[in-house]
Each structure stands twice: as structure tokens, then as C-alpha cells.
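A single protein chain has been removed from this complex, and every other one stays in its place.
Coming up: chain A.
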């Protein structure tokens, strides 16, 4: 079966703590879902299944896909589930959809992703939770008082959701800074790349190329229809910024790392047959994908380097055949250096020689995660939609999408 992408959309990606401040994750997910249905005029009863990816879960809506679907007025008879795989959660949602269609389970699936960092589940400490739960079971007043008397000031320290790898206890930014050092990526190279990302994003935004961005009405705050994290500045300004993760000698600054972002994205996938039968003109075929995993400590963000050659070999094409590259901008420079290194290919990847030089002139020409923002769960679908739209605009044939995720996994396709 050929699986096609009919359309892809996303809400504007906004800095956390700004306009989406009062939204919950399922509100954003619903906005993307409704936007997709409107844009494609797809009848609500035509959807067979809904999959969303998300990273930091709101405990009240742990199956955020289902809450979004119900809120969007999709029949309660349509099943929905939520997946999680760090920064490639939406990619995982898309490939899950591909699997459902390929297996003949469904014909029409909406896959997407959502993240809000404006609200996060901040919990009581484990000790406090334990006390509270035991308190529930306490029967007499004296039992309750004994329990309450055991509460210490330290119990009240809240637990923030960690942006650290559970297995290594290292924050992603810290790991990324070590990675850039390991590959000898200089501060200047990173500043230049950040500058490029913001400049290209600004250009694309001004030229109206970011056609996947929906207009979303935020109650009480008006309609938003633009990403608000794009800030083209100058190299001089970038040079002044201080390192954020490893101080004082690190190389990653606020500019060369993506900011905390809220946003949601969605794509409509169908079997080719169904799409044609319904009168859609598919935008692209989803050809192939791979997921890979590496050492969570030292190779956390190197997924694209490992996945790229694998997916190319699997689809029987070469790096030169690719017209459009959309890579998640999480330590992309280290990945470029890794792919261009024989030592790395031989020592770490078990390959005979290096993957090759990735043509930067084909990479992320409409901006990327550094400038557009990176709502963890939603980025994957943005990458795919951007790649598809660029293919159409630039008249190319093949696009390659890759992203790295905590745990170090990657993707894919077209």
C-alpha cells in the first residue's frame, strides 16, 4: 500500500509563558486537529484513528489525543491514543499511523503532536505524597494527627518535571555542550548556525512560505497566526551571550539552543487509494523510516548520524538523491561532523567509511527548531510538513527528515 500525506498544519509556535499561557495541552492539540479538518474539509466522521505524541504529560489528560478528539467534536466512537518518545514523539505518532494504514487497520489517520511548557505538572515530594496517601487511609483523628505531625518542612519542596535524562541525570543542554566539545564544534560555528536559522525563518515567514501555520483564536487574547520566537539579530549580539549550560567555558548559549515552546501540529495520512477516492491530491508519499538508539550519555543527540545512512540504504537511494533535508536543530553541527568523519563511522557506527557531507544549502531553508521553536511533542510533524511543502515549492523529488531524541532515536522518509 502507498501511504500518502494529504496535508499538514500546526498552530503558531509560541514562546512558553506568552499567549498560550492559559491553554492546556489538549486545547492546543484540539486547535491543530480542527485546523487540519477545516483546511482539508475532511468530514469529522471520515477519520478512522487519531495518534498524538507528547513528552511532558499533563496527568489529567494522559491520553491527550483522545481529549483533543472529543473536544474537536470527533465521534466518541473513533479511538485515539498518545505516544511518547522524547523529541521525536510526533514522528513516532506518524509512523504509528503508517503502521495502522499499512496493516490495513485504517484508511484515514490523523497524527500529530503537542507540548506546552507554560504549564507543567509540578508535584509534591515523594515523602509528602506518601504521607497524603496514608492520610487517606487513616481512620481515627489521632492517626491523622500522628501522620500530620510527621510532615517536615522538607516535605514541601516541590518536584519539578526534569529535563534530565533519567538514566544519566544529565540535562540535555549539558549533554549537548559536551557533544559539541567532543566534535570540536566552535562557539563561532554555533553562533553562525543560530544566525542562519533565525535569518532563514524570518525570510520564510515574510515570504509567506510557512503555509502550515494556522490562525488560532486564543480566548481573551485575540487571534495568533505567527510564530513569535523568530528573532534575527547580528553576530555581534550573539557573541555577547553567555553560555547557559556549562559555565563559564561552555559554548552553547540561549541562541544556539532552542527556547521553551508551546505548540501543536497535525498531519493527515491516508492510503493512496482512499485519498484519491475522496478526491484529494496527495502532497507526498511516505516511503521509509528507521528508528535507532545509542548511548544516552555520550551520544544522546547523534541519532540523525546513525539513522541517515540506514534509511538511505533501506530505500536504495543516496545522499546525493535527496533534494530537501529537514533536520531537527538539536546539535545538528555535531551530527554533520560525525557524518563527515571516518573515525566516527568506523569506531562508533561500525561502518567502513563516513556517511558523507550533508549539503547545507539544502538544509532547513525555512528555519528550524532554533528559530521556530521546539515544542518537544510537536516538532516531528512540523519537520515532515515543512519537508513536504519545501519539496513542492522547490520542485524536488526526495526529502529526508531526521531528528534526535532523548534516548537517542531517529527517523525517516519520503
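Details
Just so it is clear, a residue touches a chain if its C-beta (ideal position, glycine included) is under 8 Å from a C-beta of that chain, and two chains touch if they have at least 3 such contacts; residues count from 1.
Note that contacts and distances are computed from a predicted model.
This complex has a chain not shown, and the name its UniProt record holds, of "Large ribosomal subunit protein mL37", "serine C-palmitoyltransferase", "Trifunctional enzyme subunit alpha, mitochondrial" or "Neuronal-specific septin-3", is "Trifunctional enzyme subunit alpha, mitochondrial". Residue A:297 is the one among A:81, A:297, A:351 or A:393 that touches the chain missing from this view. When the omitted chain is restored, the residue from A:109, A:179 or A:238 that touches it is A:179. Shown as candidates are A:62, A:105, A:143 or A:169; the residue that touches the absent chain is A:169.
By the touch definition given at the top, chain A reaches the unshown chain through residues 166-169, 174, 177-179, 181-184, 246, 248-249, 295, 297-299, 334, 337-338, 341, 343-344, 347-348.
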